[in-house]
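Apart from one protein chain that is not included, each protein chain of the complex appears where it belongs.
So that you can tell them apart, the chains are marked A, B and C in the order they are listed, and the count of residues begins at 1 in each.
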């Protein structure tokens, strides 16, 4: 194996501190990933050597902060293979999707259609419901197959001429399924609709060629891709961003303000009202740059080997049902399952006593849970620093938990 | 003096690192303050010992993160003397005011009036212009006196029965004037209007008894009060927050989601869609707690003594005009001035060569600049860690700059 | 260690909760969800004056939620509306404010003491009491 997982673990202080007495098998990366020292160092360097506000100051701290912030945007753009001035820093995926729902939503009329899916995270459902209530758009929903993928068999029926946007997860935070973006883009193009991808779960698994995906918007969160909380990014096509009205009003997003009339700044500043999360964006840029330097084919092989080990272990249990694809094709290493007679929270609580950090519940995807008539699932979400011992601890702990709860 | 400024400076790594070769006289605190080690430590402790998402996890990192996040809210509430469940974490003052403009704004009808003032920061102007364009409210503007204070002489005329909200700065980021909140609240109460205070500039100067101010909303930013970027707080009265519809949609702000219909969580969660800025909120809570432990009467005396030293020094110059109150009554230690024949940016640039960090420009308050027919001012904004040497370096540097530019 | 939550007493009650009983022609029936975990509890009550005459539940939830519902099934009949409210308050205080468990008939709520340290699970225990409280209010309201 060309990928040295122990060396990677050593870069993450929280993982490095876990020891024999208090082992940690962190398998809740889908909720929040851990953060490497190099990202913390970048944030600390800002805080202790160039902390200042950006864009308007001429003193040396402000110049340094402004340059670092611009560099962070450039790095994020390289991570997504897009132009830097199409990258908007937000406070996270949720804020990014809401920005589109408000600002692109403002271009829609009653009767226009937005298509989401049944496997979306609430962050990609509720903003569209609010838009529906605000503007009378029609919200349509792609179904989900029995193995937890987008069901595209009726795509052509659901995506009509009235469709203005298809907004779906690039990868599901519950089933781990990666969406067939090409088919979705083709359907959208056929009717002149735009496509937004919620990339929150895809971003921790390596750089994304957004240009090749040929979508119109891409949203992600820093805290899931080894960067600080409180920052995320929205990429949008320049022409669309230019056309959209601003969303939040405030400093930094204006050209001139009089009480009567305000002229807005150019993209991306038009959508970055107020002091941005400077230190956090610098951290996100550093995380993006760090990720760009890694050997992703090797990491993917590693992640997929672990996912297979987990799927195999779960597959041997007759009381356990996997919610999602059973194989490794078009998936990220996120695995959800339900155990007969053992509630997800009880399973997670008992696993925690062995240092295995999982998530139990609806994973902010209640419509998907309803689709499968489940109150929730147990989810193991892997990152590059997980290893065999994490999977084995989960499987052993599960045996024990089921015995105790049974 | 009971206040030991050298001891306080030592708590701030960026200030402690400045030395004889590269002295730093940081007088741009109104833009962003510096951050003490104790706040950095709190953030780092989260990142390296309990980094996890909040609210929904049962594993020990999630329990620790959730508890720390709740404690941060409780601390912020103590800083403002309000109930913790009325404190909403936002990404900053701008986001907080926009939240009110969208969610409280949703309760307004065409023809309802919102009153702001001519000295507001763009963050407290543009959101209301956007609301005006969205809902047809009427935006009215309190004038400003020649010494840069809110001119309340026509308050009763401007605040009519149609007024639903008065939104003004608690303290001006340009003139340093502290608003006469009691008069504003009385005028609002007389017609049943609400009051929002933009506390961004007031917060760095000590805990605020919001209950005693008797306002309805209070907004502030972490990065100006010795905490990280990317976080701020909005306080609102419970009954109002309950009545307001949600603003952003996403995870954490819901009770149940179906595609047809979503039921929202209780306040404050209703207004905290998505993963919050957890580490940053913990930092803000720590900064609030740190501030609660300081001797503010002594600090105010120190800050005001420095402000007086600065006002005196500037007052001796015949080419310099102060934009704002000339005395120390009802002001924060923020001093703006214009120098005949020397553009603010040139002054700031030349002062930077002596390590004096100032801000020159319109300070995101263009309507105020227009009121005084100025392209901008030079602003010195002080914090508790400034000392005589900072003021003297400014005054000497100004002499020299004017000589060179003259 | 957090597995001290799963003492035999709790597991026994949880198992017993599989049969939540039934009430014919209940005076009130309330279903409550826990938004964070998807747990769902339904409580049916029949009153006799101010006292609970019969009670049944359906739980789709974790062992803690099931166990709390089962304790209710065992103990609630014959209690008054005010008595239930007081007990719910005592249970909350036991979890959140380090108070002692209720004395008397409800002393078996002491089995939930280890849950104290697990904030995220408090609501699992409290949900059935919240549903019961709502059901009692509904019953009172429907009598006018």
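As a working rule, a contact is a pair of C-beta atoms (placed from the backbone, for glycine too) under 8 Å apart; a residue touches a chain by one contact, two chains touch by 3 or more.
On a predicted model such as this, the values are computed, not experimentally measured, just so you know.
**Q** Looking at the whole complex, which visible chains does the left-out chain touch?
**A** Computed over the complete complex, the missing chain touches A, B.
**Q** From the listed residues B:45, B:81, B:256 or B:349, report the one that touches the chain absent from this view.
**A** B:349
**Q** Which residue, A:17, A:154, A:256 or A:326, contacts the hidden chain when the whole complex is considered?
**A** Result: among the candidates, A:256 touches the missing chain.
**Q** Identify the residue among A:55, A:139 or A:374 that touches the chain left out of the display.
**A** For the chain that is not drawn, the touching residue is A:55.
**Q** Which positions on chain A touch the chain that was left off?
**A** Here the touching residues of chain A are 55-58, 60, 62-63, 66-67, 254-256, 265.
**Q** Can you list where chain B touches the absent chain?
**A** Chain B touches the chain not shown through residues 343-346, 349-350, 352-353, 360-362, 366, 369, 374-376, 404-405.
Quick note on the criterion: only the chains that are shown with their structure count from here on.
**Q** Between which chains do we find the greatest number of C-beta pairs in contact?
**A** Among the chain pairs, A-B has the highest number of C-beta contacts.
**Q** Just curious, how far off is chain C from chain A if you go by their C-alpha centres, in Å?
**A** Here chain A and chain C have centroids separated by 38 Å.
**Q** What is the distance in Å between the mean C-alpha positions of chain A and chain B?
**A** Spacing between the chain centres: roughly 31 Å.
**Q** Two or more other chains in contact with one residue: find those residues in chain C.
**A** Chain C, residues with two or more chain partners: 2, 36-37, 118, 121.
**Q** Would you mind listing the residues of chain A that make contact with two or more other chains?
**A** 345, 349, 352, 360-361, 366
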